[in-house]
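A single protein chain has been removed from this complex, and every other one stays in its place.
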Amino acid sequence: MKKMTYAEAIRDGIRQEMKRDSAVYLCGEDVGKFGGCFGVTAGLVDEFPGRVLDTPITETAIIGSAVGAAAVGLRPVAEIMFVDFTGVCMDELFNQAVKMRYMFGGKAKVPLVLKTICGGGVAAAAQHSQCMEAWFTHIPGLKTVMPATPADAKGLMAAAIRDDNPVIYIEHKQLLGLGGDVPEGEYLVPLGKADIKRPGTDVTIVAWSWMVHRALAAAEALAKDGISAEVIDPRTLVPLDKDAILASLAKTHKLVIVHEAVRTSGFGGEIAAVAAEEGFDLLDAPIKRVTAPDTPVPFSPVLEKAFLPDEGKIIQAVKELF
Amino acid sequence: MKKMTYAEAIRDGIRQEMKRDSAVYLCGEDVGKFGGCFGVTAGLVDEFPGRVLDTPITETAIIGSAVGAAAVGLRPVAEIMFVDFTGVCMDELFNQAVKMRYMFGGKAKVPLVLKTICGGGVAAAAQHSQCMEAWFTHIPGLKTVMPATPADAKGLMAAAIRDDNPVIYIEHKQLLGLGGDVPEGEYLVPLGKADIKRPGTDVTIVAWSWMVHRALAAAEALAKDGISAEVIDPRTLVPLDKDAILASLAKTHKLVIVHEAVRTSGFGGEIAAVAAEEGFDLLDAPIKRVTAPDTPVPFSPVLEKAFLPDEGKIIQAVKELF
Amino acid sequence: MQLAKENLLAFYQTMVTIRTFENKAAELFAAGKLPGFVHLYIGEEAVATGVCANLTAKDYITSTHRGHGHLIAKGGKVDLMMAELYGKATGYCKGKGGSMHIADVDLGILGANGIVGAGQPIAVGAAFACKYQQNGAIAVCFFGDGASNRGTFHEAMNLASIWKLPVVFVCENNMYGISNCQRDHMNICDISDRAAAYGVPGVTVDGNDVVAVFEAAAEGVKRARQGDGPSLIECKTWRWRGHFEGDPATYKNPEEQKTWLQKDPIPRLAQKIIELGHAGEADLANIADAVKAQVAAAVAFAESSPDPVPADVLTDVYAGQ
Partner (left out) sequence: MQLAKENLLAFYQTMVTIRTFENKAAELFAAGKLPGFVHLYIGEEAVATGVCANLTAKDYITSTHRGHGHLIAKGGKVDLMMAELYGKATGYCKGKGGSMHIADVDLGILGANGIVGAGQPIAVGAAFACKYQQNGAIAVCFFGDGASNRGTFHEAMNLASIWKLPVVFVCENNMYGISNCQRDHMNICDISDRAAAYGVPGVTVDGNDVVAVFEAAAEGVKRARQGDGPSLIECKTWRWRGHFEGDPATYKNPEEQKTWLQKDPIPRLAQKIIELGHAGEADLANIADAVKAQVAAAVAFAESSPDPVPADVLTDVYAGQ
């Protein structure tokens, strides 16, 4: 174990796989000498000569070229600086990368990691603060990874790179500086396995990325009020570890879903649907979603605070169930 | 009332608004002399000289320019030939068109209709057959319209054009030739108002677009087995007429949601979540979703039939509730 | 450059194969045997043929919605192609792709593509992999005049240029993007002029002259293999048919259509072969007959092949599923 930040852990995951496999390369805007807009890839350009490539402002070609390279044997880690910019390369992701295998009758594989960052809380406003994971989970053929801790960040990055399918790996701005223990040496976290970040018996809170920490804070406070909340972090939304959620519901019979993305058609809807379909008899209260409202992300910190879900809003939602 | 096809009714809705307001224009690939890939806009180029514009293959500029034109006073109806191509202009739609008003503090309006077509059943394969409405419903600021009948097609098109917000209007390939009675003269269907396409008492089936007709066929068959199904067509997914769905559940206590889009994170999840949050006490059985599986759309008609939801699959799902 | 007899006869064989395959597909579509959209390459055979004659199976191509010609010229098997057009389990994509998505990655064919312009950055990526792996292979990107207006063209050309990648961009200017003719969709005559915007050499050739295409492509391929970076070749040609089968193409000028039919690349090549004394009419007729038989066998193969089974819909979504 080694103490490192989430940002360092991401880098460590990339480093681990670049060392292991020369087919892995990293490309994107300012990922090289600049070290990435948030410093996540700092130094890799020197460590791996010729394998860390700065691109022009050309998201379409970044992902399009990564598809081509992946289809013929490389393993690109292609960065889109903010998840908000994926609208520019959506066709390359959802019509090319993820469909090639199926359209070609299983005769291709596209081991491509789209690395990007999401989330609010830094007054970056409507085009630099979004959480768009629901879109990605609606794309068959893609896997969606959203780590919440340094250890998960490393292990899931390594697993994403090693996966033979397109994976979108979404970091969170608020977590970059978060410290934690990270296993040294080769470390992988399997895609599709949830993590119970806090066990509990009275209510199940499902949250991911930054919201895991908000949920943990809420659970801490709720414990003082005698409510024992179990916090489940799916870590990957696709594949989704339904079993972990249903097993928790069998214990708690109550479900609160927390996400930073806007409410309507957020991934919370999918989880609610799974619970109402496959866990209906386990539930003894309405399902609750704690989410951002259906608005763009506002700039002013006052407004953004009102926009973002937080422990207060989670606690309130949980208490409405008791 | 006049008998016309769904395609003719769409055209009639556009015509009505173009006659009424000279700020309305139509642009897109092959919408002019070719009359649109499916003939929907045939003849309009002659009827409205200078107001129906063929564009190059340039989806980004089609929607981007429509945003600019709308922001300064025009009312573009901008066609994207297949909804599958919206990945190419997603940024223009979700970061520009729909966010301008909010980002500018309410000091702009963007009355833009993105007209497009979705759906399978014509062996058009993975990149020309998709149903992507869930993405659009996850974009605050946008309205999502999916008519199922000729009358709705006309009235909703007119309402979409008259709306001061960006609206995506999604036709369905399977419905173009469907005939029906359509009001002559000015006709508008309000956005946000569901239509009970068939009343019933035992189970609520929510379906839209082509699936309304599959649900109606299933309801017909279920009636013979003594099950009375209510078929609700929301017609617009955003705004969603929650009240209509909850009122139906108050009667039937059972919910089956049908959509052609792939299952995970489809709009069915949102409806299920609304029901499990706001109508939990009304439900006496698990919610069911009848959807396409989580795969790209296959080409072969044999496979596509297996892929698409149909009355058989709906009937089976309903019966599992009794 | 004086091409050898074998080269010219090989061109002839390929071009006739494409033409025969496409005519058969038109006939089968009209007879209701082929589901979905079918876009034919008739009249444009010299482009794919002349370009791909410079490639080996290790090189890559990206194709378009109008892909049959590229696939055949790159070595694609007509029986597996035809079975795919029928949506059969024996087709190239097990019936999952259809005409617009046929691929043979082992032959370096990275797929037809239903999204106009999508192949451009994909070819750049394949070329990047060739350079990264230093394997001597290159990539060729086929795309249309219409596709040259998409942002993908711009971004792909620019990236290929600054990374000096071994890729040849081949623009098949058949003068139309569906109903939109070139003069309505761009304000320049020669699409090759767009190369200068990226510091890339561009050239325009007669796309109905297979030898001219071959030679221009040879130059581009040489540049690529030598590590001199990308190039753009515009081949002027003409789409004989409607955009897709079923399109009567009333927007085309009948005079223009007539003029272009007279520039049919196949008789032009035949005449050259005969003039050079490489073969007689009978020899060429023999080639055509053999091709006809091959295509007929492909149809028989397709028709006698099984459909996929419904459960197949769920497979091939994820690798390692």
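Labels A, B and C are assigned to the chains in the order they are written; within every chain, residues are numbered from 1.
Please note the rule applied: contacts are C-beta pairs under 8 Å (C-beta built on N, C-alpha and C of every residue); 3 or more make two chains touch, one makes a residue touch a chain.
Bear in mind the structure is a predicted one, so any value in this text is a computation, not a measurement.
Looking at the complete complex, one finds that the omitted chain is in touch with A, B, C.
Which of B:Gly120, B:Pro140 or B:Pro309 touches the hidden chain is settled by the complete complex: it is B:Pro140. The hidden chain makes contact, of the residues B:Ile14, B:Val31, B:Leu44 or B:Ala61, with B:Ala61.
The chain omitted from view is touched by exactly one of B:Pro49, B:Gly106 or B:Gly185, namely B:Gly106. Considering the whole complex, the residue from B:Asp21, B:Asp164, B:Asp225 or B:Asp284 that touches the absent chain is B:Asp164. One chain of the complex is left out; on chain C, the residues touching it are 149-155, 158, 161-162, 184-188, 193-194, 196-200.
Within chain B, the residues in touch with the undisplayed chain are 25, 50, 53, 55-56, 58, 60-61, 63-74, 76, 91-92, 95-96, 100-109, 111, 140-141, 143, 163-165.
Listed here are the chain A residues that touch the chain not shown: 29-30, 32-34, 37, 54, 56-60, 84-85, 88, 122-128, 293-296, 298-303, 305-307.
Here is the rule we go by: only the chains that are shown with their structure count from here on.
Looking at the partners of chain A and chain C together, the chains they share are B. The distance from the centre of chain A to the centre of chain C, with each centre set as the mean of the Cα atoms, comes to 40 Å. Computed centre separation for the pair chain A/chain B is 30 angstrom, with centres defined by C-alpha atoms.
If you average the CA atoms of chain B and of chain C, the two centres end up 36 Å from each other.
The residues of chain B that reach two or more other chains are 84-85, 88, 125-127, 293-296, 298, listed in rising order.
Residue positions of chain C with contacts to 2 or more other chains are 93, 95-97, 101, 113-115, 151, 317.
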